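Note that one protein chain is taken out, while the other chains of the complex remain in position.
Showing chain A:
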Amino acid sequence: MADFVFYTFALLTLGSALAVVLNKDAVNAALCLLLSLVGLAGLFVLLDAALLAFVLLLVYAGAVVALFLFIIMLLDTTPGAQKPFGKLSAAAAVLGGALLVVGAHTVGINTPATTGAAHAVPTLKNYAEMLFTTYLLPVQIVGFMLLIAMLGVIVLSKKFATTEAAK
């Protein structure tokens, strides 16, 4: 049963990721990205990280994909009129992807599993404890980065009076 669930989610993730790349319409690509996220959240649940799956769906499906859809519809780009890509680059893509998978597979085989402390249960309490003790400095840096990103977006999207006058 769990086997079937795993393969379903893996196929969903990979198939819709491929659809993101191959789709001509950007709106369809964004919706396929959403589907891929759902598959990935299922894989996270299988890996005993249900909290991360919820956060992934909240942040990505709720915020990122919605933002993408807003921007795509705001810019109103015409779909089609461009070919997906040529035969040579497609062949190179398949070859390079196969090489990458073989390499990563080797790494996965050569990594010894289950050698850590056995007490690390992925509960919200344990996550919070790690975030506010071991990783306190990264948390603060990330918060500061979010602030900088917000300021950057405001500066980028604001129309300044001087540049308007210069035109």
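A few notes on this one:
Quick note on the criterion: contacts are C-beta pairs under 8 Å (C-beta built on N, C-alpha and C of every residue); 3 or more make two chains touch, one makes a residue touch a chain; residues count from 1.
By definition in this document, contacts and distances are computed from a predicted model.
Within the choices "(2Fe-2S)-binding protein", "NADH-quinone oxidoreductase subunit K", "Cobalt transport protein CbiN" or "Ca-activated chloride channel family protein", the name that UniProt assigns to the complex's undisplayed chain is "NADH-quinone oxidoreductase subunit K".
Residues of chain A in touch with the missing chain: 2-3, 5-6, 10, 13-14, 17-18, 20-21, 23, 26, 29-30, 33, 36-37, 40, 43-44, 46-49, 52, 55-56, 59-60, 63-64, 67-68, 71-72, 74-75, 77, 82, 84-85, 89-90, 93, 96-97, 100-101, 103-105, 107-109, 111, 113-118, 120, 122, 126-127, 130-131, 134-135, 138, 142, 145-146, 149-150, 152-153, 156-157.
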